[in-house]
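With one protein chain withheld, the remaining protein chains of the complex are depicted in position.
Labels run A, B and C following the written order; every chain starts at residue 1.
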Amino acid sequence: MTSNVSPVSLDRATPPLAIELVGIDKRFGDVHANKGVDLTVRKGSIHGIVGENGAGKSTLMSILYGFYEADRGEIRVGGVARRIRSPGEAIAAGIGMVHQHFMLVEPLSVIDNVMLGAEGGPRLAAGARQVRARLAQLAADYGLALDPDAIVGDLPVGLQQRVEIVKALVRGADVLVLDEPTAVLTPDEADGLFRLLRILADEGKTVILITHKLREIMAITDRVSVMRRGEMVATLDTAATSPAQLAELMVGRRVLLRVEKAPAAPGPVVLAAENVVVRDARGTARVDGVSLTIRAGEIVGIAGIAGNGQSELLEALAGMRPLAGGTVALEGRALSPAERDPAALRRRGLLHVPEDRMRTGLVPAFEACESAMLGFQDERRYGAGALLDRGAIVSDALERMEAYDVRPRAPLLKTSKFSGGNQQKIVLAREIERGPKVLLVGQPTRGVDIGAIEFIHRRLVALRDQGVGVLLVSVELEEIMALADRILVMCGGRITGERLPGETDERDLGLLMAGVAERAA
Amino acid sequence: MEELSAAIAVFDSGVRLSVPLLFACLAGLWSERSGVVDIGLEGKLLAAAFAAAAAAHATGSAWTGLGAGVLASLGFALVHGFAAIAQRGNQIVSGVAVNMLAAGLTALVGNAWYGQGGRTPALEGAARFEPITLPGAEAARGIPALGPLYADVLSGHTVLVYAAVLATLLTAATLKRTRFGLRIRAVGENPAAVDTAGVSVPALRYAAVLIAGVLCGFGGAYLSLAQAAGFLPQMTAGKGFIALAALIFAKWRAWPALGACFLFGLLDAISIRLQGVSMPGIGLVPVQAIQALPYALTVVLLAGFIGRAIPPRASGLPYVKER
Amino acid sequence: MSAPIEMRRWADYVLVPALAVAAAFVVAGLVVLAIGENPLEATALLLRGALGTGEGVGFTLYYATNFIFTGLAVAVAFHAGLFNIGGEGQATLGGLGAALACLHLDFLPGWLLVPLGALGAALFGALWALVPGYLQARRGSHIVITTIMFNMLASALLVYLLVNVMGKPGSMQPETPTFASAAHVPFAHEVLARLGVTVPTTPLNASFLLALACCYGVWLLIWRTRLGYAIRTVGANPAAAAYAGIPISRVTIVAMMISGALAGLLAVNEVMGVQERLLLEFTGGYGFIGIAVALMGRSHPVGIVLASLLFGVLYQGGTELAFDKPTITRDMIVTISGLAILFAGALDGLFRAPLGRFFAARRKAGG
Partner (left out) sequence: QGQAVKPAIVYDLGGKFDKSFNEGVYTGAEQFKKDAGVEYRDFEIQNDAQREQALRRFARDGYSPIVAVGFSQASAVEKVAKEFPNAKFTIIDMVVDAPNVQSIVFKEHEGSFLVGLLAAKASKTGKVGFVGGMDIPLIRKFACGYVQGVKYANPQGEVLQNMTGTTGAAWTDPVKGGELAKAQIDRGADVIYHAAGGTGIGVLRAAADAGKLGIGVDSNQNMLHPGKVLTSMLKRVDVATVDSFKAAKDGTWKPGVTVLGLKENGVGWALDDNNRSLITPDMKSAADKAAADIVSGAIQVHDYMADQKCP
């Protein structure tokens, strides 16, 4: 399917334009997010947009969707200039958008979410009937099956994204914007999505796709635009470019897309889990009897579709969740419940880079220097007794920011004012620089740009070489393949397979992640 | 028989006491479901009670009184809405301010008009809402148990009491079954989702806040035109806050709100009845203990049975697109 | 970098409230007009009454003392993400604690009795806040309700005790006997008199200094101690607190107790300082104003002191106003306070946005 690009390349002869953005300019306070950006998108094409974190991609698209209003610039849809001041007007102009951060009402059902804003009449019952029919039809046409009455909050991210796409389609969008849609999908799911996008494009709909994954750009887009620091630096035919070229355009310098690392020299087991069971508030087992070991000086990667218990396992190992069963041993000594307190574990050299930096890893409202001591606030270096030593805190934070090239180097700036990648660097600087014995890492490069990814990956490998045992949880198979010395695959709260990176590929892992292979084996 | 009639009387009084709470509670429900926290219920009740009494006294008509009450309450609702929605101000402060403003202005204006320290003259006849007897109430009285229940508890209340039940029904139905209700439910949980769906967040929130204003208007009018006969400064005596408690009790749902408010009314009625009654074993319980009973029970219930009540996720947070 | 931030801070804590209060006065002026008085004259009377005379200043500061205590109480809870409406009840219990100490330890010398009285006030206030704090932390009961309920319970308890247990025999007034002279908290006019300065008699007493000390203490606690760091983390981001291994429910309870203790200290000013006996309703609604004070003061001691002074001025100036203009009753004070809270606390955007632009322009101009 994905290979079938021919029809598009044919009608490239006289391509009508679906979208034209001219001189779009947008400021957020001090941040100049878009600087006179131009963009033209051909009808019936799949148009990729890449760029570093904070380059201004989401902002540009949010402007096209009327979510933000541009300070300056013009929007043309199908050749005619349009004033799009609100999402309502964008929808009316046939534009639909799947946002990077989903715009769903979690406590409501799928159908309620789909209907919201397009209820078709003051009484819900009437509209609901039609929407159900439409849902059934979309399921038939595109395989976008959804249980209309499921509560969105209970759905896995993959399905939540499906709800977002269905929302756009039900509203009859001709132009579909997707902002980093694959960040939360497995390769299979991603391919599924791409197949769908291709069908839509062939039907004459226009797709704009924002992503950080050059693999995807190369695989599916017809043309690609590159943004950097709020400016549009290039728009190219995908066929006529290469990942390396794109990466260089994005970051403004060469980046090597692969981490070279020496083979691991594993030492003694530093962390061992035995039949670990973790239950959620409802009492269902999210982690269901997992056993694993991590040796000094190796990186163990856990692959899996988001929401299959990796997060819970990680938090349980870090002492943030009680164990419903099983034991965890640190350096050969089983830990008592009392010892499994996060603070206590930290003191014993088990450090943790959480999956969700904004929710868990940092305090957005704090000054950067205060976020940079989170979890270590009791250390003497930050002051004796009950009192904290401001000077020490700031200088310590400054050192870490230097070491990890956090920009801007402003320990007193609010954490929330830093860009995603920079926030991630703050967390890493805090945990890694303490010379851990064991490091638990969740999604270290989620939503982080290539430049930063390269840096982070190097650090993790360096850490391994210093003899630290690293447990890496990531939904990015590329990342797992690139870093891990041993790969465990999780599905439905169990470990469904163990592989060595040499002797596996993404297909193989994908099957394990889907829980298929297990049954096969 | 003694016990029965006593019980009936207590229920009857419980109904009366719970009505202002219910109006205020529903008001809070609308406001908070749309994401606007409202601790200004007390103030709106008070303003409405005053305006209603004043207008009823001037025109001699309870209905114009009701109208005036609603208008006054709407005025304060608009102030709160402007602060919370347009200005993205702190909703709690704005609520506190509304309460103080209402307390001050009612007394001030009332004094300027009637020179009785803010009290309005007593209301008579048509200027008040009189109890209405439901059809066949007298006839039904004969039937054991159910008869008196119907005749004394259900029948014989002012029209506003039945309006309160109707309001509950409408609230529940609107939220559950209509487009507007869906949007309100959504905007209280995730305004961005509503916005990106092409629906105006401010419009929805203003609508909800104004509905709250109307409901508080009814509650206030009930206080000064039905339960009492005229306005007295501070006559709401904290009902707005009890209503908030009931709202959390009811976990922001309409019918449970009715239940919670009736529970509070009943507790109050019972505590009235228990005063001076000597308990077996304990002997004569100090008045204050009895008077504290409803509050103590509330805490116990809350701690014991209700558990965590999670408010609408976006309630209290002004909606800002640009961080 | 820091200069503009300082500038904004300063504007945030001083300029914005100032403009807001001005606006409040304009609106209040209209009300005054409506009841047939001259707003300018009224304003003049109010300001002169509050700041023009030694007595006025004394009363202004006396009121401010109450507001500082209750404002700090609300603020500390806020930093832990808790909304403590229970200031009234906690202050009431504080009065009880102070009274018990002053009545039953009256054999002690003043230098010992007074601190013990203050301690009793803080302790009882803290205990009364402990229960709601505990219920919130361990049972998830909504703190707003429980604290409201505890206000009611506190007043019931106090009436019972004053009427049946601690009341002064033969007095119509439900009040305890007057405390032993050892328990006397020195008045400003007494102290100054000893220094040879004579100022008019006012209720202003040493607890004002205690209040200022508490401001410094709270600032230190919140921004310079490990406990404060924990409190702010729990308040700003509970998930992060759990990640950091901070015992959330313990911190919640402790924060509530500190908050309650601060509210309880109100009794040092009212019960020990001014009334020198425990009586009903001495909390006079200061607990509720405390909410507004904390919010207007952005939960920062400096802001709280300023907001407290503002309300002190409104209370004292308003009294003088009511004195000289019988047509303007005491309710005017409530009205003006309400307006001040509205403009300074909720409509501050009206003034903050333009100011922000102004300073931004200034900064650009400055390069």
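Note that a residue touches a chain if its C-beta (ideal position, glycine included) is under 8 Å from a C-beta of that chain, and two chains touch if they have at least 3 such contacts.
Just so it is clear, the structure is predicted and the values come from calculations on it, not from any experiment.
**Student:** Which of the displayed chains are touched by the chain that has been omitted?
**Tutor:** Spelled out, the missing chain touches these shown chains: B, C.
**Student:** Touching the left-out chain: which of B:Ser13, B:Gln91, B:Ser155 or B:Ser315?
**Tutor:** If we include the chain that is not displayed, B:Ser13 is the one touching it.
**Student:** If the hidden chain were put back, which of C:Leu47, C:Leu105 or C:Val163 would touch it?
**Tutor:** With C:Leu47, C:Leu105 or C:Val163 as choices, the missing chain is touched by C:Val163.
**Student:** Taking the full complex into account, find the residue in B:Gly230, B:Pro256 or B:Pro312 that is in contact with the omitted chain.
**Tutor:** Reading the full complex, the residue touching the unseen chain is B:Gly230.
**Student:** Quickly run down the residues of chain B that touch the omitted chain.
**Tutor:** Missing-chain contacts on chain B: residues 5-6, 9, 13, 16-17, 116-119, 122, 223, 227-230, 232-235, 237-238, 268-269, 272-273, 275-276, 287-288, 291-292.
**Student:** Applying the definition given at the start, please give the residues of chain C touching the unseen chain.
**Tutor:** Against the missing chain, chain C presents residues 59, 62, 152, 155-156, 158-160, 163, 167, 169-174, 178, 201, 203, 270, 274-275, 277, 279-282, 284, 315, 319, 322-323, 326, 329-330, 333.
In the analysis below, only the chains that are shown with their structure count from here on.
**Student:** Residue numbers in chain C touching 2 or more other chains?
**Tutor:** Touching at least two other chains: none.
**Student:** Touching residues of chain B toward chain A in the complex: what are they?
**Tutor:** Answer in residue numbers: 177-183, 185-186, 189-190, 192-200, 313, 321-323.
**Student:** Residue numbers of chain A touching chain B in their complex, please.
**Tutor:** 28-29, 65, 67-68, 86-92, 97, 99, 103-108, 112-113, 115-119, 121-125, 127, 167, 416
**Student:** If you look only at chain C, which of its residues touch chain A in the complex?
**Tutor:** Listed in rising order, the residues are 1-2, 5, 220, 224-230, 232-233, 236-237, 239-240, 242-246.
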